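The complex is shown incomplete by one protein chain, all other protein chains being positioned as in the whole.
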Amino acid sequence: MMEQVERIQVPQGPLFKFGVREKAIIAIGLFATVFIVILIAGSLIPEDSLDVDLYNIFASPSLAHPFGTDWVGTDMLLRTITGLYLSMKIGIFCAVTSAIIAVLLGIAGPIFGGKIDYVISWLVDLVLSVPHTLVIILVSIACGGGLTGIVIGVTVTHWTSLTRVIRAEVMQVKEMEYTKISRKFGKSKLFIAREHVFPHVIPQLVVGTVLIFPHAILHEASITFLGFGLPPHEPAIGVILSESMKYLTSGKWWLAFFPGASLVLVSMMVENIGRNIEKIINQKTAYM
Amino acid sequence: MEKRSGLGIFLTKRLIKLVTLLVAICIVTFVLLELSPIDPVTAYVGASTKVGAEQRALIAEHWGLNKPPIERFMAWFTSIIRGDWGTSMIYRRPVLEVIGQKFLSSLALMAVAWTLSGVLGFVLGIIAGVYEGKAVDKVIRAYCHILISTPSFWLGILFIMLFAVELGWFPVAISVPIGVLAEDVSLADRLSHLILPSLTLSLIGISNICLHTRQKVVDILSSDFVLFAKARGESKRSIIHNHVIKNASLPAITLQFLSFSELFGGAVFVEQVFSYPGLGQATVQSGLRGDLPLLMGIVIISLIFVYVGNMTADLLYMVIDPRIKEGQMA
Partner (left out) sequence: MDKQPILQVNNLGISFSQYTKGLHRVDLKVITNLDVELYEGEILAVVGSSGSGKSLLAHAILGILPDNAVTEGEIYYNGKLLTPEDMERLRGDEIALIPQSVNYLDPLQQVGKQIKITIKDHEHQDEVVSDIFQRYGLKKEVENYYPFQLSGGMARKVLLAMALVSDSKVIIADEPTPGLDEASINEVLKDFRDIADTGRAVMMITHDIQAALKIADKIAIFYAGTTLETANAADFEGDGSRLRHPYTKALNRALPSNEFVPVAGTQPLPNELPHGCLYSDRCPKKTKKCEVERPRLKEIRDGKVRCLYAT
């Protein structure tokens, strides 16, 4: 009576689906390559290629000058790449230093607990209590402007969110059996932090560091644009864009468009790398 | 009764924290500006060489600049508490007066942007979340991710080039037309100068609220209670209308109040690009020209502004969320 028919009611998906993880890895590989290419290109551009060419000023985009030329005839593509190279170096430096601060304070808080934890949380609150832009401006003024000011300013404002993430993570690890046992065996706090806690936060740390970078380069360019960061003679994106403001009304759109768009693209690429790393680490995507 | 006292304790705690943060930020700001190579006297008299060394010494004497830093900090700090925030060097008026006027102007810009980005971001977030994985979701997400990586000032520049220069729909800059007295400016004029800057600011602000709302909607749609609502025969429409919007709106409103810091930061750039005479532009001017009293005043005000936003977010949770509200009564 019971017929055993194997009938498929809902159509079955293709046997091999191009899943989340495959896409993520390809995206990471692609964007990381572009990132490195820009870095290499930036470091290879010789200083004198940014020379003045008065016969060729304000040339609109063409094959010879894809991004056009500026008021003294310098090729905007070369200026942009040099600017990106500088921005990216600053961004990497700030991201790494912010991450170091974050990991130190994020682990130290819960491990030592008590007053130290309270002070660290309070410091995070203090930095977050004033708009980042204002903090960076203040630090920049304190340092008398320039590279030092912007690097310290960006670093000071970017360690907070990652610190919170790591702190929350460490709070969990602290309550896990193996850390408790380790503590009972009389291992020192430093030992526990290094052997048990640090390895556990590495995934978050990697994602966090990568995700600080886009914020850092955007902040650097923005503050430089306002006139608090890198000085006008540096080949920075912020400087280029600030300069383009002078020609805003005269229709020289390429002066602002390409350098800004390049910055946006680099920032998006790295943001994308960060999010994709997160996807791979995150257990939830296992089911997608 | 208990509810009231709970709220009272909450407010008292928050107030104490605000005071500690204020004191701390005063000290930090003072130290930072103390470190800076800016000479207040030069900042005051400008670059002109007409002012001789003697006069400079007199000015310094007058402001007590030759006293030790701690003494000066105490003097400055006590006068701040008394309500005397000093005189702005570039505007030659009391700092509080300058801030008051500029803040009002910025408030108009920020309020429009804040409301617009909140509403648009929430609606887009709901749409993206409901159609998770579909084309419309991808477009909205792509938009958000592009905007997240876009510096507000650059977007402002693009808008000026496109809407003001190319299309000529809006004035290029300056909140008040040159040669017209501030009182004579018509409302239409004011509005036309407000549209582009507030549009720029709100477009930037959409991303955050939109992406968070989208995630929240996705979470809600995969929650047990939506599963049960489906099991009871509720249509997708009914589920969105009855469950998703309400459950997603509380975190969205909270988030929007937590964004005062980014809002202020964004306003600094947008005002600079559009020459909008608000607090943001005053921040840049005071920083570039070494108007330390004004800069310190702005730092304090911005802290209070951000703090009020954060506190409102917490308060809203206590007032709106029935789980907290009713829970306190029980």
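Letters A and B name the chains as they come in the text, with residue numbers starting at 1 for each one.
Just so we're on the same page, a contact is a pair of C-beta atoms (placed from the backbone, for glycine too) under 8 Å apart; a residue touches a chain by one contact, two chains touch by 3 or more.
These numbers come from a predicted model, not from an experiment.
Chemist: Touching the left-out chain: which of B:Arg56, B:Lys230 or B:Arg289?
Modeler: The one listed residue touching the chain not shown is B:Lys230.
Chemist: Among A:Gly19, A:Gly113 or A:Gly251, which residue is in contact with the omitted chain in the full complex?
Modeler: A:Gly19
Chemist: Given the full complex, what residues of chain B touch the hidden partner chain?
Modeler: Residues of chain B in contact with the hidden chain: 222, 224-225, 227-234, 238, 242-243, 246-247, 250, 321-323, 326-327, 330.
Everything below uses one rule, namely that only the chains that are shown with their structure count from here on.
Chemist: Give, as an integer number of Å, the spacing between the C-alpha centres of chain B and chain A.
Modeler: 23
Chemist: Help me check something: in the complex, which residues belonging to chain A touch chain B?
Modeler: 122, 125-126, 128-134, 137-144, 214, 218, 221-222, 225-228, 241, 244-245, 248-249, 251, 253, 256-257, 260, 263-265, 267-268, 271-272
Chemist: Tell me, which parts of chain B touch chain A in their complex?
Modeler: Residues in contact with chain A: 17, 20-21, 24-25, 28-29, 31-33, 35-38, 145-146, 148-154, 157-158, 160-161, 165-166, 172, 261-262, 264-265, 268-269, 272-273, 283-284, 287-288, 295, 298-299, 302-303, 306-307.
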